[in-house]
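All protein chains of the complex are present and in place, except for one that has been dropped.
Labels for the chains are A and B, by order of writing; each one numbers its residues from 1.
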Amino acid sequence: MSAENKIAELGLELPPPPPPGGIYQPVVIAGNIAYVSGHGPLKNDGAYITGRVGRELDLADGQAAARQTGLALLSTIRQQLGSLDRVRRLLKTLALVNSTDDFTQQPQVINGFSELFRDVFGEENGVGARSALGTSVLPGNIPVEIELILEIEP
Amino acid sequence: MSAENKIAELGLELPPPPPPGGIYQPVVIAGNIAYVSGHGPLKNDGAYITGRVGRELDLADGQAAARQTGLALLSTIRQQLGSLDRVRRLLKTLALVNSTDDFTQQPQVINGFSELFRDVFGEENGVGARSALGTSVLPGNIPVEIELILEIEP
Partner (left out) sequence: MSAENKIAELGLELPPPPPPGGIYQPVVIAGNIAYVSGHGPLKNDGAYITGRVGRELDLADGQAAARQTGLALLSTIRQQLGSLDRVRRLLKTLALVNSTDDFTQQPQVINGFSELFRDVFGEENGVGARSALGTSVLPGNIPVEIELILEIEP
C-alpha cells in the first residue's frame, strides 16, 4: 500500500508544514537523497508542544511529542516532494530529547516517531538507522527535535 | 558572482584553518559530497571564542560566534578544496549551541552562520537543510560547534 493511502487508511491528520524558524530550507535534495531539517512537535493548531521530559513531561508525553514531530515531518515531506509516495525509504534519523539529567529513556521516547514511520512506510522502508540522544535544552523548549535523511524517487 | 569574488567584495577576513583538535580529517570527500568536521569559532588570532550562551554570552554574542565559526569553516573548505568556488551548494548543517537550561533561541544564534553562507554562496546554493540544537557543554567551552555536508565539483 502506498504511503499516501496508508495515511488515509490510518486516518492521520497532518499539521500544516512548519513555517521556517530560521535561515534554512525544510528539505534539500541531492540526486536520490533528501536531507530533511530538524523538526519539532508542531500541533494541528500551529503551536508547538513544549516542556522537558522528566520534568513537565513524562515518558508517554515524550512519545506523543515524538509522534507529533513525525506528523510534522510528513507534512513537510509531502509539501516539498509533492507526495509521500516519492519516499523510497528512511535511511537515517537523528533525534534529540530535551531531558532532565536523570531521564535516560530517549530511545523509548523516539519510538513514538519510529512507530509512526513504520506504520506509514512499512517495516522494510520505514525503519532506518537511528541515533536517539538526550540534551539539556532545545529551541523554544520543545521536547523533541528530529532530522532525517531519506532515499527518494529523484 | 563566484564565492571567492564574494569573499573579496565583502572584505571578509578568514582565520587560519583550525589545526586538528583530535584524530580526524577536516574534510572527507566521497564523489561530489564533502563531509566537513565540526568547527568552533576560531578567531583570526588563532584563539577560540569561549563561553555559554545565556551566561557569559548573550544572543548577539552567540550570533557573532556562529558567524566566526562560519569563517573558520570557509577557511578549512578553501584550504581542503583549493578554492571556495568548488562548492556547488550547502546541503546540510548540524549546529550545537552551548546553552544554559533556559536559553532557547538556538535557531537565532545559528542564523549568524547561515547569513554568512547565504551572503557568500547566494540564496539558492548557500541555504541548506539545518538542525540547530542546544547542549550543556562543548569542547574547550566554545559556544557553538557546526558541521556541514556540501555538494562540490568532484
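Just so we're on the same page, a residue touches a chain if its C-beta (ideal position, glycine included) is under 8 Å from a C-beta of that chain, and two chains touch if they have at least 3 such contacts.
It should be emphasised that the depicted structure is a prediction, and the values quoted were computed from it without experimental measurement.
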The listed residue (A:T50, A:Q80 or A:T100) that touches the chain absent from the view is A:T100
Where the unshown chain meets subunit A, residue by residue
33, 89, 91-94, 99-108, 110-111, 114-115, 118, 127-136, 149, 151
It is residues of subunit B that touch the chain not shown, namely 21-28, 30, 35-38, 94, 96, 135-141, 145, 147
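To be clear about the criterion, only the chains that are shown with their structure count from here on.
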Where the CA atoms of subunit A average out and where those of subunit B average out, how many Å apart are those spots?
25
